[in-house]
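Input: one structure, supplied below.
What you see is part of a larger complex, with each chain still in position.
We just call them A and B in the order they show up, numbering each chain from 1.
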Amino acid sequence: MKVGTELEDLLAEIVGRIGDLAARGRVATYIPELANADIRQFGIAVAPVGGATVVAGDGDVHFSIQSISKVFTLALALDRIGSALWRRVGREPSGDPFNSIVQLEYERGVPRNPFINAGAIVVADVLLDDRTPNTALDEVLRLCQRLARDKSVTIDQKVAASEMQTGSRNRALANFMLAEGNLKGDVENVLRVYFEQCSISMTCRQLATAGRSLAACETQGSDSDPIITADRARRLCALMMTCGLYDASGEFAYRGGIPAKSGVGGGILAIVPGIAAIAAWSPGLDDKGNSLLALLAIEELIRHKRWSVFSP
Amino acid sequence: MKVGTELEDLLAEIVGRIGDLAARGRVATYIPELANADIRQFGIAVAPVGGATVVAGDGDVHFSIQSISKVFTLALALDRIGSALWRRVGREPSGDPFNSIVQLEYERGVPRNPFINAGAIVVADVLLDDRTPNTALDEVLRLCQRLARDKSVTIDQKVAASEMQTGSRNRALANFMLAEGNLKGDVENVLRVYFEQCSISMTCRQLATAGRSLAACETQGSDSDPIITADRARRLCALMMTCGLYDASGEFAYRGGIPAKSGVGGGILAIVPGIAAIAAWSPGLDDKGNSLLALLAIEELIRHKRWSVFSP
């Protein structure tokens, strides 16, 4: 199909041009397993609403989706307890780095939003409920597999073990919220859910395909999933827009104009409502913790396609 | 025209239903002149792209647009110095109240975004340049008149004088930025521009009409203005989305899904890109400083019309 071919050519061109850049940021080192990533890798995929997913570069290589998983666990938590979630976590941008504990103290253990680490730990606590970590994680994994239309999505246990060992800052956040009465489950069980969800391994192709359900809006059709209702897709996009790239969220909204969520594994999932989902990945991060090449690639693509929620 | 009639009926119905609510918030009292506003007043206007502006309730009553003026002065400052502005002010949500000085200290006098007071004072400083306050203000006023297609838009000097007398917190912000080297002009001149721009008096009809140029996107046609280019409209919308309602921005993005900017005079301007601009006004504010009835009315309207940038 012509559209597919055009998009293929465009993605190949972008990967070719950007993939050679010398400045590639730095691979995250605070989780030892992530430090092994190959900074030369770079992939992208676009999943058009109602069309087939198109891939370029290393778009079929698996990487650790890290914080991008927070979009999926949030959808599940909203499905579980609905708006009651918002009594335990806010919906405002934080203005602080993703792992800051300062805001938590000023606001008595209620994280500013579900995409900063503290907020995602509360979401993991909601998912855990009174189940075992494995049961809760199965549900997350099944959702990812279903949305990605690929049963091979799995949890990288080496990454999870690495996070569990070195995750003292997240352990501090969890204990702080426990002290403030905003954590119900056992700290180590909640953290196990959190660290393993972050260790889900996906390709750009899988991630873009999974994201298509967020882009599909009203006319979801074959992209529909009982967890990602139209209303919920809209709201997840709103949170991605205001809080998705941590303290670079405002700048990307300004320059890019579409919702996106990044992870320190180097992946970024961006949504063009009604049109497509984009997944890009390269392990080198900029100083805000977002993948440098993935961000560049997405910006190139949407500029070329004139995709923006503010000029439909 | 049928569309107009339908919209008229809808607005009248919303104003009728919401206008009778007992809980109306509280009128802002920190600027004495604003405290005189009549809390019973409530108006709304919608300016569809390519169509005539429709009004209901007190939609033709003048009110102080206050911080909504920051959208227009930002457009002018971007026209003056372009992206050089972003070296002096950030583009991130602040996570703090609109008049907080804490963030300024941590970030060495660079305000987090152009919609918090400190950021808008920097924008006023850019507009002032080496001109007199009156010359700078003339430019702001002419833009508002042009966009509103109404020469009667004017500055309420009683409100301006009231702000000038009681504005010690803004005076603190300005002096703090001067100390950090982020203010070029004379403090009192910069503050005069700032206080007078906030004292611009407009009706919902005028404000919605003025906002239409932000909604018109690529196909601006007769709504086009040299200051509000398509690119700039998109970016102003992005900032309104992430920072427009202070520390309720995230929540409105989540619930409403469209860009908006509020003022403590009780007005709110909201943009539905490609479709329409909405202006609503009622002087009673909620505890975040946004008009309670205006917010409700806009939410009712966009829910009914299914307007959201995340489900085009």
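By definition in this document, a residue touches a chain if its C-beta (ideal position, glycine included) is under 8 Å from a C-beta of that chain, and two chains touch if they have at least 3 such contacts.
Keep in mind it's a predicted model, so treat the numbers as computed, not measured.
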Full complex stoichiometry in copies [only 2 chains shown in place]: 4
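By our rule, only the chains that are shown with their structure count from here on.
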When centres are defined as mean Cα positions, the distance from subunit A to subunit B in whole Å is 32
Across the complex, what residues on subunit A touch subunit B? 90-96, 103, 112-113, 217-218, 230, 233-235, 237-239, 241-243, 247-251, 253-255, 257, 259, 273-274, 306, 308-312
